[in-house]
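For this depiction, one protein chain was excluded, whereas all remaining protein chains were kept in their positions.
Going by the order they are written in, the chains are A and B; count residues from 1 in each one.
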Amino acid sequence: MRHRPIHLLLLLALALVASTAGCGDGASDRAAEPAAGPRKVVATTTVVGDFVKVVGGDLVSLTTLLRPNIDPHDYEPSPADAVALARADVIVSSGAGIDAWLDPLIVSAEPTAGVTVASKGVTLRPGDPHIWHDPRNAKIMVANIARALSRADPPHAADYAANTLAYSAQLDALDAEIATQIGTVRNPRLVTNHDALGYYVDRYGLIYVGSIIPSFDSSAELSAAEVATLVEAIQFEGVPAIFTEAALPPRTAEAIGREAGVKVVSGAGGLYGDGLGPTGSGADTYLTMMRHNTATIVRNLS
Amino acid sequence: MRHLLIEPFEFGFMQRALVVSLVIGCVGGIVGTYVVLRRIAFFADTLTHTVFPGVAIAFVAGQSLWLGALLAGVASAVLFSLATTNRRVGDDAAMAILLTTFFAVGVMVVSRVHSYTNDLVTLLFGRILTVDRADVLTTIAIGVVALGVVGSLHKELVFRAFDPEGARALGFSPLALDLALNLAVTLVVVAALQAVGTVLVIALLVTPAATARLVTRGIGPMIVVGALLGMAAGYAGLIISYTASVDHGVRLATGATIVVVLTVAFAVVAGGTWIARRSAPTVVA
Partner (left out) sequence: MRMIPALELDDVCVAFDDVRVLDGVTATVNPGDSVALIGPNGAGKSTLLRAILGLVPVSDGHIRVLGTTPRLARRFVAYVPQADSLDSEFPVSVLQVVLMGRFREIGWFRRPGPADRAAATAALEQVGLADRANDRFGVLSGGQRQRVLLARALCQDAKLLLLDEPFNGVDSSTQELFLSVLEQQRAAGVAIVMPTHDLSVAHLACGDACLLNQQQYGFGPIHEVLSPEALRATYDTRTLLRPGDEVILTDHHHH
């Protein structure tokens, strides 16, 4: 046993560490060159991504981290996401805690761009991050995004401002439209898959009976007692239908629906609580998503 | 080629991932040599799973995950050694029960936290993209300790593997040696938590050494080849996972990719040596 192979390997490993540690941050290789061409923007959620597209148009090259119908809590970071963050000129997050899962990745990618939090300035419901379901909040988010884009790309500030103005008008129109439609519902009592529509309920005066998942995140489960209470409430309040989200498995909702004897609105025809629908679903932009939700609610509760 | 092999490591997160992969590949290959020589791969597998509940508890308690994992690793090694030293090797059923029970306990613990699935996946399968500088240094430190343990007891561990009765007769306590090796194994599990998680770490321990065994004569070369294989797989797995994601939009979990690389290497080498043996049956080993 003349060799000490283990010790040699230790030295090798340490040498390797020393050399890579001395490489410095990757950021130095990508020193800020003022790029021509579209600004690289990374958005965390589909909703924020849509807003970025609206404000930026062809001036931005957008990467959205979350896919439609993927539960944010199931998000698994990929090298492509990290690279996109590292190279981004602007990073936009939704805020209020809904993209907390992405924070370690954002830290790890060491981006040169700072993170713009779209929810800045929005009045929050305690613990509820689904702020965009109130179009007034959407306006605030869009304004924040426009500001960030203008900072990163001053020559085009005017374009961003113009796009924002136009879109804000559409958001106002959407707001009025939903208010009218909800107004036609006799019994606006809402039971949903999880408490994603709090801002919508508040804005349009719906009555929230309860949710099948008793928290703001989608992986929790109801206890037997809670299920019984919910079923009772559904029957007592005379709720004609309960709603699930397209992104979440409808089994629990279906079970409760059977138990309570009411219709379950699920699948692609259900509601979009956590984000936008996939391309071609009829709910792949913010405006179409909100209109889809409204139409679905109105149709089933009338 | 440069694009494939070098460019990914211009990013800090890839550099850190690389260092971690290389360290655990190297340490796993070396510690695994003793596991393979002692023929305790199944025991080692059970042992790696007993670390999981301790890590789960540390995670849920919100304390430093490293510290909790280390405590869990040491506790597992001690309890496991006391329970299994001097038992007959055929105690498969007991081991299987132990393995599944600990695993279930760990899942139960983690599931008490709302929205636990994501965290569970991280603990079980690792998440190498989010290691920070402190994680890298801690991984190296743990790796160095694990190597120190087996390196300082090399002759004793080999003796026990080759001639357990003889070793015992000469006064080398089987419990002490088993404890040392089990401790080294759990240290590898802790070090590899972020890269591959608890489910797959056994591959890092067994496959490089088993492959090295096929192509080397003598233990020194086996250790060296095992370490090199482990490191090569760490590097390759990382590159493949990166390229698949960035260039092709395909998601391949890094930890699992490393394990697949190791398995393919083993299959190739095993097939190659089998063919060589068939065509030259009189080769003296």
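General remarks:
To be clear about the criterion, contacts are C-beta pairs under 8 Å (C-beta built on N, C-alpha and C of every residue); 3 or more make two chains touch, one makes a residue touch a chain.
What you are looking at is a predicted structure, and each value in this text was computed from that prediction instead of being measured.
Across B:Ala61, B:Ala83, B:Leu170 or B:Val250, the residue that sits in touch with the chain not pictured is B:Leu170. Taking the complete complex into account, B:Lys155 is the one of B:Arg133, B:Lys155, B:Arg251 or B:Arg277 that touches the chain left out.
The omitted chain makes contact with chain B at the following residues, 37, 152-156, 158-159, 161-163, 165-172, 213, 216-219, 222, 284-285.
Note that in this section only the chains that are shown with their structure count from here on.
Our note on geometry: chain A versus chain B, Cα centroid distance of 37 Å, whole angstroms. Per the touch definition, chain B reaches chain A in the complex via residues 8-16, 18-19, 22-23, 26, 30, 114-118, 121, 127, 129-132, 136, 140, 143-144, 147, 150-151, 154-155, 220, 223-224, 227, 241-242, 245-246, 249, 251, 253-254. Here chain A touches chain B in the complex through residues 1, 3-10, 12-14, 16-17, 20-21, 23, 25-27, 29-30, 73-83, 86, 101, 104-105, 107-110, 215, 217-220, going by the rule given at the top.
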